[in-house]
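Have a look at the structure below before the remarks.
In this view, the complex is presented without one of its protein chains, the others remaining in place.
As written, the chain order gives the labels A, B and C, with residue 1 at the start of each chain.
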Amino acid sequence: KEMTVRDALNSALDEEMSADPSVFLMGEEVGEYQGAYKISKGLLDKYGPDRVLDTPITEAGFTGIGVGAAYQGLRPIVEFMTFNFSMQAIDHIINSAAKSNYMSAGQISVPIVFRGPNGAAAGVGAQHSQCYAAWYAHVPGLKVLTPYSAEDARGLLKAAIRDPDPVIFLENELLYGESFPVSAEVLDSSFCLPIGKAKIEREGKDVTITTYSKMVGYALQAAEILSKEGISAEVINLRSIRPLDRAAINASVRKTNRLVTVEEGFPQHGIGAEICMSVVEESFEYLDAPIERIAGADVPMPYAANLERMAVPQVDDIVRAVKRVCYRAVPMAATA
Amino acid sequence: KEMTVRDALNSALDEEMSADPSVFLMGEEVGEYQGAYKISKGLLDKYGPDRVLDTPITEAGFTGIGVGAAYQGLRPIVEFMTFNFSMQAIDHIINSAAKSNYMSAGQISVPIVFRGPNGAAAGVGAQHSQCYAAWYAHVPGLKVLTPYSAEDARGLLKAAIRDPDPVIFLENELLYGESFPVSAEVLDSSFCLPIGKAKIEREGKDVTITTYSKMVGYALQAAEILSKEGISAEVINLRSIRPLDRAAINASVRKTNRLVTVEEGFPQHGIGAEICMSVVEESFEYLDAPIERIAGADVPMPYAANLERMAVPQVDDIVRAVKRVCYRAVPMAATA
Amino acid sequence: DSTDAITVETSAPFKSHIVDPPSRSATTSARELLSFFRDMSLMRRAEIAADSLYKAKLIRGFCHLYDGQEAVAVGMEAAVTRADAIITAYRDHCAYLARGGDLVAAFAELMGRRDGCSRGKGGSMHFYKRDANFFGGHGIVGAQVPLGCGIAFAQRYRKEGTVTFDLYGDGAANQGQLFEALNMAALWKLPVILVCENNHYGMGTAEWRASKSPAYYKRGDYVPGLKVDGMDVLAVKQACKFAKDHVLENGPIILEMDTYRYHGHSMSDPGSTYRTRGEIAGIRQERDPIERVRKLILAHDFATAQELKDMEKEIRKQVDAAIAKAKESPMPDPSELFTNVYVNDCGLEVSRPHLVLRIGPRIAELEWAKMNK
Partner (left out) sequence: DSTDAITVETSAPFKSHIVDPPSRSATTSARELLSFFRDMSLMRRAEIAADSLYKAKLIRGFCHLYDGQEAVAVGMEAAVTRADAIITAYRDHCAYLARGGDLVAAFAELMGRRDGCSRGKGGSMHFYKRDANFFGGHGIVGAQVPLGCGIAFAQRYRKEGTVTFDLYGDGAANQGQLFEALNMAALWKLPVILVCENNHYGMGTAEWRASKSPAYYKRGDYVPGLKVDGMDVLAVKQACKFAKDHVLENGPIILEMDTYRYHGHSMSDPGSTYRTRGEIAGIRQERDPIERVRKLILAHDFATAQELKDMEKEIRKQVDAAIAKAKESPMPDPSELFTNVYVNDCGLEVSRPHLVLRIGPRIAELEWAKMNK
């Protein structure tokens, strides 16, 4: 059976709202409009306006309200139309949500989920394309999840809603319409994935590729191409950026001895940098080649199609990087 | 001659305001109160209320106003009482300031400085102690400066004010009262430091320590202790986190073959991670030992003195880390 | 002659909040009315053409059309000079045109081409015209409000005697940063006019569902306000003239423009799930800003119906020609990816080996493809 990421998210919301009356959804256009990207389709009808709340365009205010409701023990799901708008509310995410359990020595826990599309969409320009994975994963007190497939989307969203701590749930607009095969187990309403565990999407022995969200698909395509050239790449879907599954990453690198990190966000202080550090900290002596980082270009996202394509990693960038770490690089200008 | 960091900042503000009538200062308590930390002492008297503006406690609003004024060609200096409060205004820093020159293809430049104390002070708890260096340095379009000494403070603040782009200027409250020797050159009103260049504070040959802000002092103390044990440490004061002086870092590591990174902020996606990545990218084959990262603890800042002390790096942590990368580590529990 | 002053009553009296409203009698002329007709018709046509270009996949991403609201941009422009500043949100094509923006540059930007007003790097939401004091084109709801106050701050700082028109929507009107900026604007007497373009919906949310009090002209509390028929270009002009004088003297004022967007919010919104087709048709019928001016022109015999039709045909040709020209504009040069990140990059460019490794070959490829085409 196949399922789109959109349906995976929608069904996870539906099931968790049905299972726990303290779960509610708030955000812009989540109700009557059925969600700007239709993730919350049907939920207003089913759960009514007390549990599916259309908010004004006031992120700081409604995020603060969500966090306050979580202080009181409700389980809010706050949708940002895109994560770019979470910057208006970021003080509440960091100072009001992430730090409260610590400051109160465990008195005020904050079981809340912040979710919405993150990172580059298509043609939406500099203010609507930023990836916030590295920022949020920098901060203790938060958990940061980055689903790729329908299975990830269902299992991780359910885990996030059930989790007692604040969770940042970073979706990808371009994946919403993508279909993935799903097993009966994944479709079961009890299905849930563990937070903090990566998934080996494809086993390999020559090189490890770590990535998350949409880039998992690109890495898998690259691995397919590379396999035809005799390079066996192991693709790790991180699923969780915080906690980061250092054990899985290091185990893979100890096997393959080579690493390429792939991310769509800005490079400096990004996901790749942290993974590099964690491998240097734990598996330095296993590395047979320098680690390669593939990241978004270090520029605001341009609108023009050709520039945008250069600004985000492409499959052939991954292929080339893998060849470089495997010392099979071809000269720069003459690549396929 | 000696000068405190406070006086260095104050004199830099004074000189640049005197040199350029388009420079003005705005923020909470910068005027009549002379600054919450007295950095702007005397400026209201000297330049009047049109150029030294006390704002209400509305960071989003006054930051937006500052950025708008910069669009029009003024050179605002926006003081955050501490950078923790910049989160209320971060959308303007990122989306309105950092990205405008790019989105407008160079029509709207944004010559603005955001400054104030950053990171841990003493005993101010979780909401008032965060280091924002890694966050801001993640974002293209921004420059991020981190002065340590009075020379840094003067030279970099003057550079920031004269710079045509948005600059994040991260001070440290605990350094304000510290005195440093200053040369006549530094005291000259034409003095200015280049943005993007690190400073080798102490030369050495066995190991490189990279750090910034208050931790530079700790690293120098550690280097002193280490020198007595026969280890010669080179201490790099980064001064600028973005652009990061990769050339200086890599040149030093190619000489010493060993690296310890030190930062006060949270570890994940931090400064150390990026430096590690950049050394692995450029100087992998020169490394004789895994890179060690010393960072703030991965927890919100606790209030209690003993916990706080553990949460931020101490001199002996640096000493121990250097010994580890020089393979001179002593067993864990029995350290000096 | 065509510049002779005539007096026309605005559609309705202005409603006001803690200020005496201006008179309903607006002064205009044949020449002005004809230019209003031409400018608004051009905007209308350009937006409809953008709709088609979007459907033909020549415009990507978001695209927020302004048809229905033309009287606001045009009436405002008639009241000010280009030394005064304007800033708005993402629904910015017509604000750009009103400031004298080039039609080819507008379409080229929409299609991401090198002759675009932001050289293809900004896109639909990020039009600017710095030389005419048009400051964009902002994608974050509400953000432009403090930015506009900052522009006014600079105007006052430099004692320019100019003002800023700071546009935002009914949805944006609830944003906290607006209240923060307004307080400072009032404390510092900034010459800023907050123009709330109330088109009655923020995306799919009707004003009353988003605002406990949708009386936006009163929402400044201690700041005066006027409610203006934003479908009547003369009322807009009258209010903007009044407001400009007011703010130079007294600091900020709010103008709520009662207007309407015919299209959906952006291209993915059919615009008909949260409002009835009847509602849209009724407004077109009774309040359309272009038809209002057409009637005035005809009533005063400033032109014949046929002459106006001809003008519209002319405009259509002009728009088509601009599009054809814009389509010929090439994509931006690949090197543009890295320009304009900074005015002065302080050596950052050379310190990004990972990007050279990744993007370098692709730029090389593109150069090669260009040479072989």
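FYI, contacts are C-beta pairs under 8 Å (C-beta built on N, C-alpha and C of every residue); 3 or more make two chains touch, one makes a residue touch a chain.
Given the structure is predicted, the values throughout are model-derived calculations rather than measurements.
In the complete complex, the residue from A:11, A:58, A:84 or A:129 that touches the missing chain is A:58. Within the complete assembly, B:293 is the residue of B:51, B:239 or B:293 that touches the hidden chain.
Within the whole complex, the absent chain has one touching residue among C:28, C:88 or C:174, and that is C:174. Note that of A:36, A:70, A:291 or A:319, the residue touching the chain absent from this view is A:70. For chain B, the list of residues touching the undisplayed chain reads 28-29, 32-33, 36, 54, 56-58, 60-61, 84-85, 88, 121-128, 267, 292-295, 297-300, 302-307, 310-311, 313-314, 316-317, 320-321, 324, 332-333, 335. Where chain A meets the missing chain, the touching residues are 24, 50, 53, 55-56, 58, 60-74, 91-92, 95-96, 100-109, 111, 140-141, 143, 163-165, 194-196, 240, 242-247, 281-282.
Taking the complete complex into account, residues 174-180, 183, 186-187, 209-213, 218-219, 221-223 of chain C touch the chain not shown.
Here is the rule we use: only the chains that are shown with their structure count from here on.
Computed from the mean C-alpha positions, the centre of chain A lies at a distance of 36 Å from the centre of chain C.
Chain centres here are Cα averages; for chain A and chain B they lie 30 Å apart.
With centres defined as mean CA coordinates, chain C is found 40 Å away from chain B.
Among the residues of chain C, those in touch with two or more other chains are 118, 120-122, 126, 138-140, 176-177, 336, 341, 348, 354. Looking at chain A, residues 60, 84, 88, 125-127, 292-293, 298-300, 302 sit in touch with two or more other chains.
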